[in-house]
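Here the complex is missing one protein chain, while the rest keep their positions.
We call the chains A and B, going by the order they appear; numbering starts again at 1 in every chain.
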Amino acid sequence: MKKVNMYALSTCPWCRKTKKFFTDHNVPFSYIDYDLADEATQAKISAELDAAGVTGFPFVRIGDEIITGYQPERYSRALGI
Amino acid sequence: MNTESRKKALRYFFGKVVAPMGFKFTPDAELVDFLLEQEVILETKHGIPFCPCQPLRHDRARDMKIVCPCIPFHREHFDAIKRCWCGLFVHQDVIDPDSLPQLSPHEVGLE
Partner (left out) sequence: MSLILIACLNCRRTRWVLNKKFVQAIRADEVAPGGMRAVELDGHEIVVCNWSGKYFAIQRRCGHMNAPLDMGTLDGKFVTCAMHCAQFDVTTGEALSGPVPADFGGESPPPKITGYLEHIGMQMKHIRTESIGTYDTKVEAGWVLVEL
């Protein structure tokens, strides 16, 4: 299975739904809650968002594909499930 | 400070701001309640009710663009998807907010 990691916000309900999607489908994933991270991590993630040209969370990377916003159909397609 | 009182006040202020722009609170009452609660948390921490679903960049000019309601700063994008990013507000004609996917500007042909 492709590697899945995401950037989330502890205040965002769509990020929670995204985490639940991966958990419910038994997809291993890693995540960082941006707002709870230290300054250095936030700066790193911020630079990554700018490089990808996106501003909203959830930010999900499945393999090489970046998906922003809660989009369960795209997650399923990207994961082949 | 009382969270429920603050949520009611935010409802009042935000409602007046978004109506002339063609938006209203989403009919999903549970989502409204949750998002307003998060905004009160953010306001208590930072002094400003930021969008609960967009990251703070710690750059005033950038962060001002995600102060709720942030519709004016993302007008084209939000009009295209008929909702704001976190979904607190939807177009006035929306009855089924669950039918509105959370699409990025790129996905609707913008930026």
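Following the convention adopted for this analysis, contacts are C-beta pairs under 8 Å (C-beta built on N, C-alpha and C of every residue); 3 or more make two chains touch, one makes a residue touch a chain.
What you are looking at is a predicted structure, and each value in this text was computed from that prediction instead of being measured.
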Discussion item. Using the touch definition from the header, name the shown chains in contact with the chain that isn't displayed.
Written reply: B
Item to complete: Could I get the residues of chain B that touch the absent chain, sorted low to high?
Response: 1-2, 5-6, 9, 12-13, 16, 43-44, 46-48, 60-61
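The rule is short, and it goes like this: only the chains that are shown with their structure count from here on.
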Discussion item. Rounded to a whole Å, what is the gap between the Cα centroids of chain A and chain B?
Written reply: 20
Fill in: chain B-touching residues of chain A, taken from the complex the two chains share
7, 9, 11-15, 34-35, 42, 45-46, 49, 53-57, 68-71
Worksheet item: What residues on chain B touch chain A, complex-wise?
Response: 31, 34-35, 38, 41-42, 52-58, 85-87, 101-104, 106, 111
